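One chain of protein is taken out of this complex; the other chains stay put.
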């Protein structure tokens, strides 16, 4: 390879490396700032000028997970000494814990709705993709375009009739409603991606199985599914990331029961002003799964974000 | 392929009989497989769409259940298309769209070009660069308001560090002239990796042999860039522009969290305006017409663009 004319010179590589690493560091700064803010005290978080070096505290995380009440000195006295480390942190602010916050419930909603819609989407999507890949479906191209076009509509525009419909049939602010909605939104992506993955599986495998006496259905789940497993897994992660991060539908269609974390996190407030460390803590916890998924997805990233238009 | 008890049973059964008993015709299977998806899409996408079109000709309001609904013909459409404020939001959207795409294409392509130099660890750094685009836009927008705070935010201090300006001297989301750029910067931060990835795929799709042939012809590097690299990457770039264009035309979450549409209406993108009409004023009929106009615009622009894209691809 050393003679290859297309191999860049070491100097070029060095220059490219420095530029890219430089960009990566700049682009990571806001992320690092979010994570760091989660470990600041509320005063340090809004200190002027901003503090780069600070004494880390878990106050933000405690505030994220608890509801607190300002206590009068009499109440503090009556409550006795703090029993746990987190009670102690709260006492430091002259407050007592009055209960758990809603963050846990919102996070759980995100998990239920995210995984629920992803599972449903995979079941429906794999079946449809298989049919589109292997059979002659009437109006196939039109149907495929129709499925894709549903993703082009602005969510706010779609939300008006969906709001009316959900209200009518009692799906407003329910987990089921959100699962169905996210499934519908994600279906287009899944069908397109999965069709690509299934197209790549040689049709000969199934034909051999059919000759062996398998029914079509058996051939599907015993031959095709295992072969498509990687593709299904990466498609699933894409659907999950969408449902996980979605905001517009969630903010309009959910409130008390089925609200997910993205509409909730920006509204975390502390006593009086905005509790930035708690917001940052909430954001950090919420970002971790997505970062892990990103790393898992590296190889299929491109296909996923381009609806399978670009394969690498 | 492994064999399981079921496989052995299946094999023991004569093929034709098995198909007759347990198998369904391909055509039936095809329908069973496709129908649930189509049904869900019809119920959650198409039915509501038709409903929207119907409502767009009425003066229906969700928050006035006691009022009778009246047919108003095309009045809603006429009101929207002659409203200066609506055109102002279109302008804001256009500014946002054009600049985010331009910046993301320039930076994204340049990054991809560098990463394609295959320095050591380029895979690791690519993954790191990609993080921002995987985050929740609402959470990102919310946090950027914090980064943009003049006295306490990181952004102003970074700018001050490089330019020597006073970090408290300017406000990215408070100033009419800076706010449209504040949303462009945040969106560019988040989505440049997207364009970069697609460009990278384009660059990697070019076979080395073409460059080798060019090298034999003594074509200069610059000439190679313009005669080989650019034309080969162009379809990919156009695809990236298509996706970013559709996404940013729909833009709501990031910007609504970042500026709320202000100051004044400088960053009130069409989606934000629509949300106000539909879910704050509850002018359901009016906003349905608004939604229909947006559909038509997106589809129209996207289909023209896709035609152009196909032409480039076929070349």
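Every chain is named by a letter (A and B) in the order it is written, and numbering of its residues begins at 1.
The rule is simple: a residue touches a chain if its C-beta (ideal position, glycine included) is under 8 Å from a C-beta of that chain, and two chains touch if they have at least 3 such contacts.
Heads up, the rule we're going with is that contacts and distances are computed from a predicted model.
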*Tell me the UniProt name of the left-out chain, picking from "Glutamyl-tRNA(Gln) amidotransferase subunit A", "Imidazole glycerol phosphate synthase subunit HisH", "Simple sugar transport system permease protein" or "Carbohydrate ABC transporter substrate-binding protein, CUT1 family".*
"Carbohydrate ABC transporter substrate-binding protein, CUT1 family"
*Among A:163, A:197 or A:238, which residue is in touch with the absent chain?*
A:163
*For the full complex, which residue in A:62, A:137 or A:252 touches the chain that was left out?*
A:252
*Where does subunit B touch the missing chain, residue by residue?*
59, 62-66, 85, 145, 148-152, 168-171, 173-176, 256, 259-266, 276, 279-283
*Which positions on subunit A touch the chain that was left off?*
43, 46-48, 67-70, 94, 98-99, 163, 167, 172-173, 251-252, 255-257, 263, 267-269, 271-274
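One rule holds in what follows: only the chains that are shown with their structure count from here on.
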_Residue numbers of subunit A touching subunit B in their complex, please._
4-8, 12-14, 16-17, 19-21, 23-24, 27-31, 33-34, 37, 45-50, 124-125, 127-128, 130-132, 135-137, 143, 146-147, 149-150, 152-165, 180-181, 183-184, 187, 191, 205, 209-218, 222-223, 241, 244-248, 251-252, 262-263, 265-266, 276, 279-280, 283, 286-287, 290-291, 293-295, 298, 301-302, 305-307, 309-310, 312
*Contacting residues of subunit B [partner subunit A, same complex]*: 1, 6-7, 10-11, 13-15, 18-19, 22-24, 26-27, 29-34, 36-38, 40-41, 43-45, 47-49, 51-52, 55, 62, 111, 114-115, 117-123, 125-139, 141-144, 146-147, 151-154, 157-158, 167, 189, 192-194, 197-198, 200-202, 204, 208, 211-212, 215, 236, 239, 243, 246, 249-250, 252-253, 257, 270-271, 274-275, 278-279, 284, 287-288, 290-292, 294-295, 298-299, 302
